[in-house]
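See below for the structure under consideration.
With one protein chain withheld, the remaining protein chains of the complex are depicted in position.
Now for chain A:
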Amino acid sequence: MVTVKQLQDVNFSSQCSPFSLQGIKIPLYRFGSNSILDDGCAGRISCVLEGEEEESVLDSIVLAQWEDRMWKGLFRYDVTASEIKFVGGRKKFIAQFNEGWSRDFMPRMGKNTSFCQEDLFKFSWMERQEELLFSVASGEKSNAELVLSAAVPDCALLIVINASPVEYGHVFLVPHGSKIIHQFLDKRSLELVLHVAVEINNCSFRLFYGYSPSAPRMYFQACYLQIPLPVELMRFDTIFGAGKEGMRISSVADYPIKTLVLESNHFKTMMEVLAEICSCLQEKLIPYNLLISDHGKRIFLFFQLQTSTNSILSAWECGGYFLFKSRSEFDQATEEALLKQLSTVSLDDKGFQAVKLLCCSVASKFAS
């Protein structure tokens, strides 16, 4: 159950915040403390077939808010009007023809690698308040709670539309809080993001993240994809398994970009292991992308080569979903070309071996 109330302005400090949210009031979703995540109960959530799960409140909020902004004309185009198709071949890569899409419209967050936080956000939320959908934070109450209008609390996730959506429901999930180091994915933000993945309870909902030492990002992205991404249908070779309760790590077989999959039914295990793995990778300046699917029970890690050029692929591209700006490119897309595109940016065998070892050693630390 979720209760609603109007909240008065809570004490809100924006001193250390990289961007001001002073005076801004948006809906706030607070997770319940006795949620499905506690003491491994997540393991009991049965695995569901598409469309057979109950619609969750969090899911409804995202959809309603996104649809509301579509109705208000905040998007640069109607993404559902852009054609999608399978690219012929065995991998079932997905191609979208979208003239309006551009990488440049990604918010310029974290472009400046210095620790001068004022520069991190190139725009003010005041001017683009309409793009803010709502915020998500943890709560003390036993049940989840929706507050229709509230200031954004410290240590929250801002859910913001991407005006150039890649798919329906495309949002940014931006960690917000005084203690967040914006260049790095911290454990608290990761916990919130994973919690969203679980609580939204919709297997079409996918979350993405990309880390590159040259352009660290401090935000996740998410959208709804009804069909599975090609990488999700690949065969796995398990390289690490810590029994029934623990974590399983597998490498994706026969896929052009080096990919690992973390699988666990236990939220805490998943969160701890993933946070540690991400932090190790960042320490060693190894670029990676994350794809969170299946209610947060399956997380894909894609490994790209570190290059000086900024040809870093996004997580959905790594997963097999490609956008084409021109009709002819879209029509002429071949599996061969896409395989090549992925394999040229992929980490090499030697590097992958090292990454595998690293991930397994992290997981084994938590296995006991």
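Just so it is clear, a residue touches a chain if its C-beta (ideal position, glycine included) is under 8 Å from a C-beta of that chain, and two chains touch if they have at least 3 such contacts; residues count from 1.
We take it that contacts and distances are computed from a predicted model.
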| item | value |
| --- | --- |
| Omitted chain (choose from "EF-hand domain-containing protein", "WGS project CCBQ000000000 data, contig 00058", "Protein TWIN LOV 1" or "Protein kinase domain-containing protein") - UniProt protein name | "Protein TWIN LOV 1" |
| Touch with the omitted chain, as defined above, among A:S164, A:S204, A:T259 or A:S346 | A:S204 |
| Given A:E131, A:D186, A:E199 or A:E232, the one touching the chain that is not displayed | A:E232 |
| Options A:Q22, A:S60 or A:Q129, residue touching the unrepresented chain | A:S60 |
| For chain A, the residues touching the chain missing from this view | 1-4, 43-44, 46-55, 57, 59-68, 71, 78, 80-89, 95, 145-146, 148, 167-169, 204, 224, 226-228, 232-233, 235-244, 248, 263, 265, 294, 297-298, 331-337, 339 |
